[in-house]
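Before I ask anything, let me first share the structure, which is written out below as structure tokens.
For this depiction, one protein chain was excluded, whereas all remaining protein chains were kept in their positions.
Right after this comes chain A.
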Amino acid sequence: MASAAASLSTICTSLATHCSISHHNPKTPFLHSTSFPFSRTHSLSLSFQPTLSPRLPLPPKSSDTAEALSDPQSATQLVQSPPLQPPSWEPGLFAVVMVGGRQYIVHPGRWITIQRLKGAKANDKIALHRVLLVGTDTSCYIGRPVVTNAVVYATVEEQGLDDKVIVFKYKKKKKYRRTIGHRQPNTRIRINSIMGYQNYPKVTMDDIKDEEDKDS
């Protein structure tokens, strides 16, 4: 949407005010055993119907192929890795966070791709402060405009580039054509946790039910 320069400036401002980076100690490796890269973000660079096409993870298959060769009956059983421990936060917890000028629905334990954060290296811890909404199965903390003291903690996984886009400028009958290749830099972050929203006034489903009973 914005040109590269404009997006960089918004990143710089957003970086200054809304994110804070602390450098992670590289001695402790970041385990991905419960990796579940299900992204619910609706990025404009995705295909046509992003709401219907989640990026599904490939289950780890190094152990499975050995198993399958030895025992043909277990061919139907795909995943041999230890059962995923459900994280110990509230079920259905999500937040709407604003990063890089865009808003994302964010779940703990999953990754999203955002605009490139300048100066962030792999395994840096990041705190995102612009939390617009926090929600669970039954209740919802609506930020006006921000849920105060709510923070989303994330870790930078990778600083990469988007797929190449060919920018082709062409004027017909005027012998003007220019071909430019462009790869937008991005950062992939994994969301660790959503904190700090407990003291904010919340709305629950019970309020709606009371109102509906009153009306009808």
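Note that a residue touches a chain if its C-beta (ideal position, glycine included) is under 8 Å from a C-beta of that chain, and two chains touch if they have at least 3 such contacts; residues count from 1.
Basically, contacts and distances are computed from a predicted model.
Not every chain of the complex appears here, and the one that does not is recorded in UniProt as "Large ribosomal subunit protein bL20c", selected from "AP complex subunit sigma", "Neuronal-specific septin-3", "Large ribosomal subunit protein bL20c" or "Importin subunit alpha".
One of A:L133, A:V152 or A:I191 touches the chain omitted from the figure, and that residue is A:L133.
Annotation: of A:I105, A:A122 or A:M195, A:I105 touches the absent chain (contact as defined above). Interface residues of chain A facing the missing partner chain: 1, 40, 42, 44, 51, 92, 94, 96, 98, 103, 105, 132-133, 135, 137-140, 142-146, 165-170, 177, 179, 203-205, 207-208, 211, 215.
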